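A single structure is presented below for examination.
Of the protein chains in this complex, one is absent; all others appear in place.
A, B and C label the chains in the order they appear, each numbered from 1.
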Amino acid sequence: MTQDNSFYGPLSDPAGNAGHTDHPPRVGFFTDTSVCIGCKACEVACKEWNAIPEDGIDLLGMSFDNTGMLGASSWRHVAFVEQQRPLGRQDAGLADLPVGPSSTQETAEVVADALEVAKRGGGDLGTAPVDLGFPSFDLPGAGTGAEARTEFRWLMSSDVCKHCTHAGCLDVCPTGALFRTEFGTVVVQPDICNGCGYCVSGCPYGVIDRRPDDGRAWKCTMCYDRLRDGMEPACAKACPTDSIQYGPLDELRERADRRLAQLHEAGVTEAQLYGRDPDDGVGGDGAFFLLLDDPEVYGFPPDPVVPTRDLMSMWKHAGVAASALLAASAAVFLGGARR
Amino acid sequence: MSREGAGRHGRGGRDDDGSRERSMVPKATFRSYYGRPVLKPPVWEWKVPAYLFTGGLSAGSALLAAGADLTRRPELARAGRIGGFGALLVSTYLLVADLGRPERFHHMLRVAKPSSPMSMGTWILVAYGPGSALAAAAELLPAGVRASLPGRLLRMAARPAGLSAALLAPGLASYTAVLLSQTAVPAWHDARRELPFVFTGSAAASGAGLGMLLAPVAEAGPARRLGVVGAAAELVASRLVDRRPGLVTEAYTTGRPHRLRQASEYLTLGGALTALTLARRSRAAAAAGGLALLAGSVLQRFGTFEAGVVSTKDPAYVVKPQRERLAARAEGGG
Amino acid sequence: MGSNMAEAHPVGFQWVMEAKARGAKVFHIDPRFTRTSAHADQHVTIRAGTDIAFLGGVINHILTHDLDFREYVTAYTNAPYLLSERYQDTEDLDGLFSGYDPYTAAYDASSWSYASVPMEEQPGRLLKEVSAPYQHGAGGPFIEGAAGGIESDPTLEHPRCVFQVLKRHFSRYTPEMVERICGVPQELFQEVCRAWTENSGRERTTALVYSVGWTQHSVGAQFIRAGSIVQLLLGNIGRPGGGIFALRGHASIQGSTDVPTLFNLLPGYLPMPDVTHEDLTTYLDGVRGRGQKGFWGAADAYMVSLLKEYWGDAATAENDYCFDYLPRINGDHGTYRTVMDMVDGGKVFGYFLLGQNPAVGSAHGRLQRLGMANLDWLVVRDLAMIESATFWKDAPEIETGEIVTERCRTEVFFFPAASHVEKAGTFTQTQRMLQWRDKAVEPSGDQRSELWFFHQLGVRLKERLAGSADERDRPLLDLAWDYETEGDEPSPSDVLRHINGIDLRTGRTVDGYLDLKADGSTVCGCWIYSGVYANETNQSRRRTSRFETGPYDAEWGWTWPLNRRVLYNRASADPQGRPWSERKKLVWWDAEAGEWTGRDTPDFEKHKPPDYKAPAGASGIEALDGDDAFIMMRDGKGWLFAPAGLADGPLPTHYEPHESPMRNLLYGQQGNPVRKVYGRPDNPSNPAPPEAHSEVFPYVFTAARLTEHHTAGAMSRQLPYLAELQPELFVEVSPELAAERGLRHLDWAHVVTSRTAVDARVVVTDRMAPLRVDGRVVHQVWMPYHWGPTGLTKGDVVNDLIGVVADPNVFIQESKVLTCDVRPGRRPRGPALLEYVADYRRRAGITTETGTRIATAGGHIERAHIEPDRPEEPS
Partner (left out) sequence: MGVKRWLDAWPVFRQLTGTDPLGRGKAAQSARSAGLGSRTESADRVAGSVCPYCAVGCAQRVFVKDEKVVQIEGDPASPISRGRLCPKGSASKQLVTGPQREQRVLYRPPYGTAWQELDLDTAMDMVADRVLDARRKGWQDTDEDGKVLRRTMGLASLGGATLDNEENYLIKKLFTALGALQIENQARI
């Protein structure tokens, strides 16, 4: 069964592998973060279409990000990253201004330190930073003669479920609530899910989560209902700058390659594709990204691997352990003497 | 914004009693999104680690009961059968109660997925349950019914039932290790080779502990031996977990998970030593040793569980090893 | 500049991103680094309110380096015209133009005229509010003799020609000066100049985008003038890819100016008559003038058709088409004046709020609320409950004790309004396109459209006055109010038909304003919208897909005037009618066919050849020559120099904002010398040099919008999906200011002005940067203004910080720049707040007169412009 890469490695036809015959081409998202203007239309359009509840009205202090992360009630999440470095040949106009050291480090520290004591360590979307009650950092700019900031860029990026070729959430789901659709996407069926929570830990991207008041797991469906009527997902449709592009995955990959080359040529050498490679740890993502920094800066794992990769090995180890237990249990009675 | 070198992990800001203070140690070098976790912490709370224990206990007990039955140790068999079934009932309750939608527990039977340890575990439980129940029922028959025809039939069925449960018990004891390993939780996934041994060892030790506690010293020899063997396996495997290379191991060796597992180690070791020594003579000592083994097993499960939770809350456990892996690959490739 | 397009107009910004992808360079010049800056090639941090200094520097750069598009400038602008010898520039008068009267703080503009015809001198005190620019509609005032000969020098060498005057006026706007005033390093400034000029000319054009970052200033109109001068000099007006784009903030704010709910205008930018207009003829002479060029020449047709629409059969040639029925203006009747009159009591008794929330959304919210608390009655119509309807129970003044519910006499009616899907009608978007909305569903409960409400109100009023013999009731009784109905409300399409215009002889709609007559045979509610119902078809309802039409998309909606996309597009061709370049062709003269043709609807008489010379004595449309591309202007030219029409000078001049930490480095005149100040105890101003104690409010403050919210928040704070995206009021500060004031990220701080103090969470970010201005460091802070005391997310009202001081041309308040202090921690609550702010005023030595001594140029007496007989200052 592993020979055909059902569990790991490049897989050209995940829908077919999941038993869909005569299925449409695999579709996906290509999110080009270099044109994202951080408007969050994707978040709202997604919520409107899918009737997702509001997920907490908290000021997070993460630049303009008040969503925090993806979760059961946020299927799109726009990240905002403020950095001391230039974007390609862009000039933030800081040279010759009477500026001191940057505050990006310190503001991030405030948020991070506070999240550390938050519920679930900040693993909940919308978790408000908790007041620590003691000074956690030096006042920004009060620094010790550190150098003046000269560069700045503000990155925005709309995150979403990756719809992995090998989806950890789907593989571990014990009810079949999560399934692979004919479009090659990964969808939770709310009529089936019993809220076991296994998928939450199965996802190497931290995407899917359980909604506390509802008990079921939720995540992006790539608007399965719209897809079935030949429409594009709500987020991609709304996106004002076409940062979120939807289409057959093969086409998107070609488009992404062209865009990457174009950006490199334009001097944005830091541009990189994430999740595009079918040889990666999840067999390539159905939703992949063009990033302007390393993935972890946006909250992505740099090299995710589907846990199922080691399925066989794990069962083997368990088998050995089980056999050993059986053997040991038998052995302890073999002493013969009743004592 | 990216926190360059601002991971929680390795900031030295957390000492062993869990309090935090300002770090004076150089910050680790990795970047993250405002220190937010990359992964979602498991939604499971105490019920799942509790189930890990009760499931293991049930399995260990069933094995012991079957052996005792075959070797005519009625008290030990009785303790194992009833204890095993009792633990199974508690397990079932814990599993169902932990669901977000408990009324949909039967959806677990929709599919049989080899890729889902929970699905496999469900089917193992389904297969294991009747045997365990039958065997326990036979033990629990009121005196008046024992002689009746149904009573006699039931007692005749008890042995095969107990044996069937015992045959499935090792699966029950070990699948939970795969259940945890088959996740993106760094501490669990990384320990995927050792965890089955920790868990089966722990299952054996807890089953044995129950036997030592409930059965008379005279019948409890196999329980003591199983306790020693199980404890040894658990201790060794657990130590191996602690010695794995890489950052993720720190999830086990620091903080609360470390304290839980350390306590578990002491109790298990103590229980095993008791089993080897005093428990052979003293019922009280046997009971104490049994309790120590049981407690050790409980703490082991909670410690392991919490190590996993901790490893999801700190992005360092995700980012750093993956970065290192990428770097190594780049080096190897080029 | 002055626009945060990516945040305030995200969907429009797709076209900027597209242009960028095609190689366009994007510059963002703004006090803040915004989501727009994040995608600009170059961000330029500028001190708020100094845009004229910056643009003046650009103009100076163009003129000193001869980088203007000379052929365009000579042919299409008034650069060659000579000015009157009486004209004196700011160069001569320390920042003032000739004609200034410090007593009234107003200009007599007569000396700003062209050289041909001398104008009669008028005393300034009459001018400020009697012959003020707001009275001229869009045509502006007329210039005597414009259609005849104006002295000119095509070589642009004459010292009194506009070109040379311009050169001299801006000669002191050097890069050094730009750096000292705006805080923009010289090199950066020159980079902008370079890019702007290199990307303009025959082959290339540059577009300029602004929004309320330009308009909400005491010199706002002149900001836009300055931008226009740059664009005219570079030949960027009337050409594809060029232009000045005003991005407007509300669905139909353009429409509500075209079909105005504004005191000084009638539909189509016809001025509201004032006390000097004794009859229709005097009025029309004021609009079209004698001997003026251009399409205002037909103003009689526009006005008579409007009066006929208003009063139908009652309007006849004999009774001047009921011109008499129109009320007359005689001064500032703008919203802030009205609110102050409410506060003062006894003048305004009833107030309608129609989808507007001034308790949060207007400057000086406290004044707004106190005004509303002093009315007989208030009608609020909105989708949801808003602060302006509930001030009597939850205004901040309840907490301070200034409003007591049980003693607040205002009777309040709240009417739920129908939403945009529950009624049909048109919105006019920011580029003048009317788009029709179909009704999707019926409103529920008591929800009704404004159309229903006002129609019903009119019906009831007419019923009540039926039989009245009172002459003052005639206008209402004679009012044509018999629109076709759909159910119980007037048919919006029938109203639109009447706005378009109907030929009474045929009963059919007219095809455009060229069909309108001054003889009472046509009705037309808004002449510039004429054509929207041409051929009895609702043109605004057209929705021909963009996939089926060309790049000018002429069949989607309808754009005024006459479905034309680029105004003054005659200028896209050279004087001979040939496109300036193949790459930038838009409209051109087809000599064979004898007509103007091209991709857009030509903004010129179709058959008037480029070499046409108007006969002597012609006026109006006929007087336009074949190369008079600016067909609405009195002289057919683009105005580098505005010989009339502006209250504060013919050329943009850098004045410091009303509240500024800086002395004006260019002139003795500190601020706009004719800005509208309202010197009242309840409207204090923070001191600005040369007044003392400006250091009490050391920081520059600006207010702005967020993508996630809409203005006063009634349409966003109440929606969970939007509220969660921007959940709390914050103040953004630079790391440097945070260090200076001890502010910590996410902690509380409060911002103080002489009006009040408001709480906000601190956001420390590198996006804010201090500036070095004339050798000292100036910090700027900003706050979004969307919050109020109700909704899913609540916060203090930022507009409460802002006082009322206005541009003298259009009476828009200066809310984009003021001074403030920022302190860590929360503000005092209740009455202690009043004491706290009073203490600031004491320390800054603020009195009613602060900020009202507006003439500061050398030699002038300093007269405070305060309102007499005001009650004592509170607290």
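FYI, a contact is a pair of C-beta atoms (placed from the backbone, for glycine too) under 8 Å apart; a residue touches a chain by one contact, two chains touch by 3 or more.
These numbers come from a predicted model, not from an experiment.
Enquirer: Which visible chains touch the chain that is not shown?
Expert: Taken over the complete structure, the missing chain's partners among displayed chains are A, B, C.
Enquirer: Which residue, A:114, A:192 or A:256, contacts the hidden chain when the whole complex is considered?
Expert: A:192
Enquirer: Touching the hidden chain in the complete assembly: which of C:24, C:195, C:244 or C:383 does that?
Expert: With C:24, C:195, C:244 or C:383 as choices, the missing chain is touched by C:383.
Enquirer: May I ask you to list the residues on chain B that touch the chain which is not drawn?
Expert: 109-115, 119
Enquirer: Touching the missing chain, which residues of chain A?
Expert: 1, 6, 15, 17-21, 39-41, 43-45, 48-49, 170-171, 176-181, 187, 189, 191-192, 223-226, 228-229, 231, 234, 237-240, 242
Everything that follows uses one rule, which is that only the chains that are shown with their structure count from here on.
Enquirer: Please compute the C-alpha centroid of chain A, do the same for chain C, then give the distance between them in whole Å.
Expert: Taking the average C-alpha coordinate of chain A and of chain C, the gap between them is 45 Å.
Enquirer: Provide the C-alpha centroid distance between chain B and chain C, rounded to the nearest whole angstrom.
Expert: Going by mean C-alpha positions, chain B sits 72 Å from chain C.
Enquirer: Distance from the CA centroid of chain A to that of chain B, rounded to the nearest Å?
Expert: Each chain's C-alpha centroid was found; their separation is 30 Å.
Enquirer: Multi-chain contacts in chain A: which residues touch at least two other chains?
Expert: Residues 63, 82, 104, 107, 111 of chain A each touch two or more of the other chains.
Enquirer: Among the residues of chain B, pick out those that touch two or more other chains and give their numbers.
Expert: None at all.
Enquirer: Which residues of chain C touch chain A once you look at their complex with the stated criterion?
Expert: For chain C paired with chain A, touching residues are 6-7, 10-11, 13-14, 17, 21, 33, 35-45, 183, 185, 187-188, 706-708, 720-728, 730, 734-736, 738-740, 742-746, 761, 763-767, 769-772, 777, 792-793.
Enquirer: For chain A, which residues count as touching chain C in their complex?
Expert: 35, 37-41, 43-44, 47-48, 53-59, 61, 63-64, 66-67, 82, 84, 87, 89-104, 106-107, 110-111, 114, 126, 129, 135, 139-142, 149, 152-156, 240-242
Enquirer: In the complex of these two chains, what residues of chain B are touching chain A?
Expert: Result: residues 1-4, 6, 8, 20, 22, 30-44, 59, 63-64, 66-68, 70-73, 98-102, 104-105, 107-108, 110-111, 113-119, 121-122, 166-167, 169-171, 173-175, 177-179, 181-185, 188-189, 192-193, 195-197, 199-200, 203-204, 218-219, 221-223, 225-226, 229-230, 233, 280, 308, 312-315, 318-319, 322-323, 325-326 of chain B touch chain A.
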